[in-house]
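Structure first, then comments.
Note that one protein chain is taken out, while the other chains of the complex remain in position.
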Amino acid sequence: MNISNIFSWLRLAFKIFSKSPTTLFSIFIIFIYVIASLAVCVNLVPPLPPAKGGWEYIYQPPSTREFPWYILGTDFTGRPLLLAIVRGIPSTLAIAFLAAVITVSVGVVLGLASGYFGGMIDEVISMVINVALVIPTYLLALILVVILPAELKTNVFVLAGVLSITAWASLARAVRAQTSSLKRREFIDVAKTLGFSPWKIMFGEILRFMAPFIAMSLILAMTSAIYGYTGLAFLGLMPMSSENWGVQIYMAIRAGGALYSDKAILALWSPIITIVLLQYALINIAKTMEEIFNPALRAGLLVGEEE
Amino acid sequence: MSENIIETRNIKVVFSVRKGLLKRIKFAAVDNVSISIPKGSIVGLLGESGSGKTTLGKVTLALLKPTSGEVLFQGKNVFNMSKDEFKYYRLNAQYIPQDPYASIHPFKTVKDVLTDIVMYHQLAKSNREALEMAKDVMSKAGLNPPERFLNRYPFQLSGGERQRLSIARALILKPAYIVADEPVTMLDASLKSSTIKTLRDMVNAIGSSLLFITHEITLLQFFGIKTRIGVMYLGKIVEEGYIRDVLENPMHPYTQALIAAIPIADPKARETRRLILKSTIPSPLNRPHGCVLSDRCPYAMDICRKEEPILKEVKAYHKIACHLYN
Partner (left out) sequence: MSVEAPLLEVRDLNVSYLNVKVLSDISFKIFRGKVFALVGESGCGKTTTANAILRTLPEIASVDPKSKIIFYKDAHNPYNLLEVDESQFSREIRWREISMVFQGALNSLNPTIRIKDHFIETAKAHGISDKRWILERARELLEAVKLDPDRVLSLYPVEMSGGMKQRTLIALALILNPKFVILDEPTTALDVLTQREILFLLKDLKNKFNLTYMLITHDIALVADMADIIAIMYAGRIVEEAKVEDIFYEPLHPYTKGLLMTVPKLNEFKEDITSLPGSPPDYRRMPSGCKFHPRCPYAMDICRREEPKMVDINGRKVLCWLYSEKG
C-alpha cells in the first residue's frame, strides 16, 4: 500500500462518511478532539494554574475571566473546569487507542493461529482464551490498579495494558471461529496451490476477509477502554488528578454533593457530556466500518467511479 | 514413452464422521484408486456427488493427505519430497474449483488477484511487469479487453467471468498440472462450451496436463477422442477407457445409466429413455457389500453382492470392474 493508495482510500472513506449527517457530525467530533489533543501536546493550551484549596474557590459558578477557561466555573481544586477537561483529552484518547490496539492485535493473532493451524496449537490457545474469559475482567483491572504504585497509575501504557488484559479473549474466540470456517472455503484451497505460505494466507487472505469486522472491533474496543478507564476513576481508584474525567465525576458527587445540590452540577455534567459525545462519535464511525471495508456495500459509489 | 506427470497408486482416503454423541463412523471416500496422467495430456474423471472425484483431485494436489497410497509427481512421492522439490511441485500443480462465488476473495479486485501471485513469487520485477502478465493471461482467458475488468471486484462479474478469472489465476504460473473440478457446472448451459474451449486452448498452449472432473460426460468430448476417462462411483473406478470407446460402448451399468440420463435436444427421444438404475444413490456411509453398485444394478447377480469385482482390461485400453465381464 503506497502513498497514493492511502490517499484515495481516505478520500473514499470521507465520501462514505459524508453520506449521512450523523456520520459527518461524528467525524467532525473526532476531528475536534484530535485537534484539541494536539493543541495540548504542543502547549498551545495553557497549563493548569496551581490548585487553590478552600470552600470559596471550589465549584465556583461560570465567569468570563480568562476567556474561555472559566465558562464552566471551577472544579474541586479551584482550577478552571473547561481547561481541566480539555487537558484530559490526550490521555484518554491515547489510553483508548493503545488499549484497543493491544486488544485487537493479541486477539487477532491468537484467533488466526488457533483457527488456522488447529491441532495442538488450537487446544493450547483455546484453553488460554477460556481462562481469560472466565476471569472477571473488571475485577482484575481493579485489583491491578490497587496494587500498582502511584507513579505507574498514571502511565498511559500501563493503564492501556491493564484495561486490555482480558478484553482480547472474546475477539480471539470470534476470529478463531471465523478462521476455522473460512479455511474450508475454496479460495483458501487455491491460495494453497498458489504456493502462499500459511502466514500469507492468514494475514493476506483470511484477515482481509475479516477486515470490516476487525475495524469495527477496534473502534468498539476503544469505547470499552474509555468506559473502563472512567469507571476506575469513578470508583475512586485513580490519583486525584483534575485532568481525569472520571475523577471529576467522582469528586462532583462526593465532594460537591452534585446529586443533592446544584453547586457542582456543571462539574458533574460537563465530563459526562464530554465522554458521551466521544463514545457516540466512535460508535457511529464503527457502524460505517463495514461499508468502508466491504466493496460490495459500496456499490453505489463504485458505479459512479466507473463512469 | 511419455512420462507421467501425476500418478496415484492405491489411494485410499478414509474420513470419519460423528454419529450421535460418542460414535464415529468411518467411510472410504476414495477406495484403492490408481490413475496416471501423462505429460501434456487431458484426463477426464466422471462421477456424481459422493463418488470421491473431488477428494481424489485434491489428493493429487496434496491438498489432502491420503490415508494410504502414494501420489507421485514426475516419479517422486509428493509427501516425501525435500523442501525445494516440494516448492517446485507446488507451483506446478494448480486448482480451478467449482463454485465461482466461493472461490475468489470478495475484497480483492481482478488486478489484485492476479498481480498478488506474480509479485509474491517474484516472477515480475516491477508493478508494471506484473500488470502486463496479468493482462496477458486475462486476455487469453477471454476477459477482453483486460482494462475493463482490472478494477472490478468479484461481485461485479458474472458467473462466467468469474470462472474465467479462476482459469486465468490457475494458469498465470504456467503450471505443468491443473485440476479443474466441475468448472462449468454452475454456469448457464450456453456458456459451458465456450468456457471449456478457453480452458482447453490455454492448457494446450502451455503443454500442461489437465484433470477434468465432471458429472457431464458430453463435456469431455471437447477434449478430443484421445482423451482417457475414468468413471467413479462411491470411491471406486468402475470403468476406464478412451472417451470415444466409453461413449459408444459403455460397458459398466453405471456408465450406461449416466449416458442414458443425459438430456438430449430431441423431443422424440423422450419416450424411449428410461431410468436404468433402481432407487437412488446411497449415502457413502452405507456402501453395499461386494460391488458398489449391487443395490441398484438391474443386472445384479448373487456374486455381485458378495465379491468386489476387480478393474480389468476387457478390450484394448478399456477397463471395467464388473462381474458381467468375468
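Note that the chains are named A and B in the order they appear, and that numbering of residues resets to 1 at the start of each chain.
In the analysis below, contacts are C-beta pairs under 8 Å (C-beta built on N, C-alpha and C of every residue); 3 or more make two chains touch, one makes a residue touch a chain.
Given the structure is predicted, the values throughout are model-derived calculations rather than measurements.
In the full complex, the chain left out of view touches B. Considering the full assembly, B:221 is the residue among B:32, B:109 or B:221 that touches the omitted chain.
Interface with the hidden chain, as seen from chain B, comprises residues 48-50, 158-160, 185-186, 188-194, 196-197, 215-216, 218-219, 221-222, 224-225, 243-244, 247-248, 257-270, 275, 277, 280-281, 283.
Definition applied: only the chains that are shown with their structure count from here on.
As a whole-number value, the distance joining the C-alpha centres of chain A and chain B reads 50 Å. Considering their complex, residues 58, 61, 63, 87, 90-91, 93-95, 97-99, 102-108, 116-117, 120-121, 153, 155-156, 166, 169-170, 173 of chain B touch chain A. The part of chain A that touches chain B in the complex is made up of residues 185-187, 189-190, 192-196, 200, 204-205, 208-209, 211, 293-296, 299, 302.
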